[in-house]
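My questions will all concern the structure given below.
Note that this complex is displayed minus one protein chain, with the remaining chains in position.
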Amino acid sequence: MVIYLITTGGTIEKVYSEQTGTVQNLDNKIDRYLSRLRLPDADLRVVPLMNKDSLEMTDFDREVILSKIKELVPESAPIVITHGTDTMVQTGLYLQRALPQLTIPIVLTGAMTPLGFEGSDGLQNLTESLFAVRLLNPGIYVVIHNQSFPVDRVHKDQSLARFVWKDRTD
Amino acid sequence: MVIYLITTGGTIEKVYSEQTGTVQNLDNKIDRYLSRLRLPDADLRVVPLMNKDSLEMTDFDREVILSKIKELVPESAPIVITHGTDTMVQTGLYLQRALPQLTIPIVLTGAMTPLGFEGSDGLQNLTESLFAVRLLNPGIYVVIHNQSFPVDRVHKDQSLARFVWKDRTD
Amino acid sequence: MVIYLITTGGTIEKVYSEQTGTVQNLDNKIDRYLSRLRLPDADLRVVPLMNKDSLEMTDFDREVILSKIKELVPESAPIVITHGTDTMVQTGLYLQRALPQLTIPIVLTGAMTPLGFEGSDGLQNLTESLFAVRLLNPGIYVVIHNQSFPVDRVHKDQSLARFVWKDRTD
Partner (left out) sequence: MVIYLITTGGTIEKVYSEQTGTVQNLDNKIDRYLSRLRLPDADLRVVPLMNKDSLEMTDFDREVILSKIKELVPESAPIVITHGTDTMVQTGLYLQRALPQLTIPIVLTGAMTPLGFEGSDGLQNLTESLFAVRLLNPGIYVVIHNQSFPVDRVHKDQSLARFVWKDRTD
């Protein structure tokens, strides 16, 4: 089956720069890690859309993501979006408002530590998300750290570096 | 939530012996790899039951597995079983016949290449299985390589080193 | 044989902080990586002296390093010092001036990318340095990336992220 993977940047794709000694969103690196997964029944199509720290993501960037999703929805294939964790829920809620009649599952995921760094959760979250979109009902979810959350029921706990449940009325 | 992980051996747990130059089921090694996963909402309870190549698994061994499951079922927690891939389906069908009124999901998983060997699919399959048991309905499944199969609809393709669909009437 | 390993920080020991999204010298992490090396004939004694970015290293810090070395020299065991690459040569030249009659080899090493990050050169440089101090004559060296340099013949090329030869008269 076809699965789309839209990449937008965030910690999951950050790389260490030897010249500056900092971690930055420079190059797309998800492909290198996807090749470590066995996906014999998935026709995975990676769409590198942007490569931004999610704290720098603008309203315009979110329109670009929405526009790409609207283009893909008619294919009825599920979609995974990699995204920085700081504004992942904000983007998800924006998509939820803009797509009230959604007929496919869309999963937002990311990482607390970049792919390829010791202790990274990136490959775990990618693995779970690519699995989850095959089972979940239509809707928008955050999938991370062994859990799936409807996007309007979750927020990031910055100090714990994880996502936790919240009431829908928050 | 509580998740049980029953380990029985198989390729996923094999280790390389420097003295013999062969891979064998010697020590339980799943714990070391589980610590690489972030499972903040799971109370994972590992039950090392046996450590056998699945081609050497006997009827008695399958009774031991069944007996352990019967002991755990009243807790209503989902169960993942790691198992050699060669007779994984055989064990699953045995459990299915013995547990016609099952009220929890049971997932069988394993690996084509041992955990910790280059190109291993072990951590991917563990990640998927621990995620799947939270979403799947009661029943017995094989979860591997981005897919979940009801146990009576799957068989191993030895030459391709993967699992594929089969008709229920096989 | 006894080998001393004095750790002072630098990129080789930096860790990624999930709270700040930056790499920092927080905890000693060399021990975890040393356990990946087989050193059956070495009695390796790790001395964690400080944990600083080498750009923040002061004259006082260098006196602390010198003082520790003077304490160890009478044991006649070779010494490896892990150090940030930016001021590694500066520290090495300071030690060379202060220890004109040195009777043991002292090797300075470090890394361009922290231990445990994809593409890290840290374990390679540690491996080479622990090997080099067993073969080199008394004196002070930088050992990195398959090469050993007398400390007064080397400087860091920041843009290439490597060390290169220089004339002694520089």
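As written, the chain order gives the labels A, B and C, with residue 1 at the start of each chain.
In this text, contacts are C-beta pairs under 8 Å (C-beta built on N, C-alpha and C of every residue); 3 or more make two chains touch, one makes a residue touch a chain.
No experiment lies behind these values; they were computed from the predicted model shown.
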Legend entry - Chains in view touching the one left out: B, C
Legend entry - Where the missing chain touches chain C, by residue: 36-42, 119, 121, 123-124, 127-128, 130-132, 134-136, 145-148, 160, 162
Inset, instruction - Can you list, in ascending order, the chain B residues touching the missing chain? - result: 11, 14, 16, 18-19, 21-23, 53, 112-119, 158-159, 161
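By definition in this document, only the chains that are shown with their structure count from here on.
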Legend entry - Identity of the most central chain, Cα criterion: A
Legend entry - Centroid spacing, where centroids are CA-atom means, of chain A and chain B in whole angstrom: 28
Legend entry - Geometric centre distance via CA averages, chain C-chain B, whole Å: 46
Legend entry - Contacts with 2+ other chains: residues of chain A: 119
